[in-house]
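Removed: one protein chain of the complex. Kept in place: all other protein chains.
Chains: A, B and C, in written order; residue numbering restarts at 1 for each.
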Amino acid sequence: MSCLHTVNRSPDSKLLESCLRVINADDAILFIEDGVYHCASKISLQAIVETVKVYGLREDMLARATLSTALDRVEPVDTSRFVELCSEHDKVVSWF
Amino acid sequence: MTSTSFIEINGREIALDKDGYLVQLADWDEDVATSLASEEQITLDPAHWEVINLLRVFYNRHQMSPANRALVNLVKRDLGPDKGKSIYLMKLFRGSPAKTASKISGLPKPENCL
Amino acid sequence: MTENANTAKPAKSRITFISRSAPYGNNRANLCLDMALASAVFEQDVNYVFLDDGVYQLLKGQDAAAIQSKTLGNALETLALYGIENVYADQQSLKKRGINRAELLPGMQLIDSDAVAKLIESADTVFNL
């Protein structure tokens, strides 16, 4: 049972922190909206265990100029891949 | 404004909305309850009153009208398992017991959400 | 509820609610409670978890009359009457906010983060707000 977590607020919000406290090792995180500011943050990404796959919503990264600065660990995905990720995981938990 | 009708009780004009709920919850008293019940073809006896009183205490404490499931459990908890049954409450308050009993008890009209 | 003949699904699903918002400042706590009560009315298998600022909802002695609002703490007392028995408060959230067990409404089971993770993992659907 793996779960896709979406996170839509910036690092200041501590939303990612809450998510990480209750995440399972085979889950994945997709940063969307203001959440994509995590994509270039070493501190944010270091807090996520290696086994958790990390995605960023490409459209939001483009808008916020974080696509080019995103760290290698982050895989940019477009909305259609967002939909696929939802179906590949057993459920979606939205953090907002 | 919702169209209102009036019933006269002890010389007072009491406004009801078109579904028969009190427009002003503060208008409620025992005579009003008796009258609201008779609109539902119900004659209140002590078995009705203990549920009405329970509902009013519940509302004053929790500020909500219980759904049927919660009403059954509330009656079960406070009036005992013999009475805490849907069938018992349906005999007392026809239709949906929670709705009918809430109306007679002068609780606000449900928002149709549940 | 509308039944769709060609979608045979179990009539019961396991829903975990994570209530993460403090009461009164916004309506998220109320929305979460409304969803949970509706789930209970439709006889779903409900878990209710208070996490982060959500634990502020559990403080005893709330009285919201002076801010023209209904007192959420009093509404939460009805969870058991709706058949919602699995009500949990996250220990770490309480600790971080300096809230003791004695200050909480009765009926809360205190759990740790791992237990919250399990309630998410075992749910069919999670509502988190």
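For this structure, a couple of remarks:
Here is the rule we go by: contacts are C-beta pairs under 8 Å (C-beta built on N, C-alpha and C of every residue); 3 or more make two chains touch, one makes a residue touch a chain.
Just so we're on the same page, contacts and distances are computed from a predicted model.
Candidate names were "Multisubunit sodium/proton antiporter, MrpF subunit", "Sulfurtransferase complex subunit TusD", "NAD-reducing hydrogenase HoxS subunit beta" or "Probable sugar-binding periplasmic protein", and the UniProt protein name of the unshown chain is "Sulfurtransferase complex subunit TusD". Displayed chains that the missing chain touches over the full complex: A, B, C (touch as defined at the top). Residue in contact with the omitted chain (choice from B:13, B:45, B:82 or B:111): B:111. Take subunit C: the residues that touch the chain left off the picture are 1-2, 4, 7, 9-13, 15, 27-28, 31, 34-35, 38-39, 41-42, 44, 124-125, 127-129. On the side of subunit A, touch with the chain left out of the figure occurs at residues 8, 32-34, 57, 59-60, 79-80, 82-84, 86-87, 91-92, 94, 96. Contacts to the hidden chain, counted on subunit B, fall at residues 1-3, 111-114.
Note that in this section only the chains that are shown with their structure count from here on.
Core chain by CA centroid proximity to the global CA centroid: C.
Between the Cα centres of subunit A and subunit B there is a gap of 50 Å. Once the centre of each chain is set as its mean CA position, subunit A and subunit C turn out to be 25 Å apart.
Multi-chain contact residues, meaning those touching two or more other chains, do not occur anywhere in subunit A. On the side of subunit A, the complex with subunit C involves touching residues 1, 3, 18, 21-24, 91, 93-96.
Residues 61-64, 66-70, 73-74, 77, 113-114 of subunit B touch subunit C in their complex.
Partner subunit B is touched in their complex by these residues of subunit C: 34, 37-38, 40-41, 70-71, 74-75, 77-78, 80-83.
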